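I'd like to ask you about the structure that follows.
On to subunit A.
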Amino acid sequence: MQHKGATHWIVTANFTASGAVAYLREDGSWGQKLAESRLFADEEATKPLVALAQKTQQFTVSDPYGIDVHVGESGIEPVTKRESIRALGPTTPIRRPDSGRERLPV
Partner candidate 1 sequence: MQIIRKRAIVEDDFVHIEDGAELPSGGKIIVTLARYLVEKDSLLAAFTLGVRIQSDKLPKDIPELHRLALVAIEFPRFTDGRGYSIAKLLRQREKFTGEIRAVGWVLRDNLLFMERCGVDAFEVQPGKPLESAVQAFAELEVPYQATVQDPRPLYRRR
Partner candidate 2 sequence: MYKYDAYDTRIIRERAAQFRGQVERRLSGEITEDEFKPLRLQNGLYMQLHAYMLRVAVPYGLLSSKQLRKLAHVARTYDKGYAHVTTRQNFQYNWPSLEDVPKILDELADVEMHAVQTSGNCVRNVTSDPFAGIAQDELEDPRPWAEIMRQWSTFHPEFAALPRKFKIAITGAPGEDRAAVKFHDIGVRIVKNAAGEVGFEILAGGGMGRTPIIGQVVREFLPKEQLLGYLEAILRVYNLSGRRDNKYKARIKILVTALGIEEFRRLVEEEFAASYTPDLELPVGEIERVKAFFLPPAYESLPDGASQLAAFKLAPERRFGQWVTNNTVAHKVPGYAAAVISIKTKGIPPGDVSDTQLDALADLADRFSMGLATTTHTQNLVLPDVKISELPQLFAALENLDLAEANYGKLTDLITCPGLDYCALANARSIPLSLEISERFDRIDYLNDIGDIAIKISGCINACGHHHVGHIGILGIDKKGVEAYQLQLGGSPGNDASIGKILGPAFAEDEIVDAVEKVIVKYLELRDSAEETFLQTVRRVGLEPFKQAAYEKAPAAAE
């Protein structure tokens, strides 16, 4: 995968109720889209918001933390493979397709 250098930081977490990946938006709310993330200049800048979320938003999100990202022509891209997979989903088939032949021969 592309392993570009970091240009910014963002804050991510998981939604408490659904477990889905969450990204902190500009207006302080949490969304599911990486592209909507509020950008921070560096890791230090994310820390107060991470702490705030841990303290006051436990019913919305769990385990917030900052991650480094690369912002370029293709928009916001995570630097690590792990965060890339969190943003885009598993790289493998999610459900076994039914063969369509499940009726037992009588």
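Selection criteria: all candidates are chains of the complex that A comes from, given by their letters.
The working rule: a contact is a pair of C-beta atoms (placed from the backbone, for glycine too) under 8 Å apart; a residue touches a chain by one contact, two chains touch by 3 or more; residues count from 1.
Here the structure is a predicted model, which means the values were calculated and not measured.
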Interface partner of subunit A in the complex, by touch - 1 or 2: 2
Residues of subunit A defined as touching candidate 2 within the complex: 3, 14, 16-21, 54, 58-59, 62-63, 79-82, 85-86, 89-99, 101-105
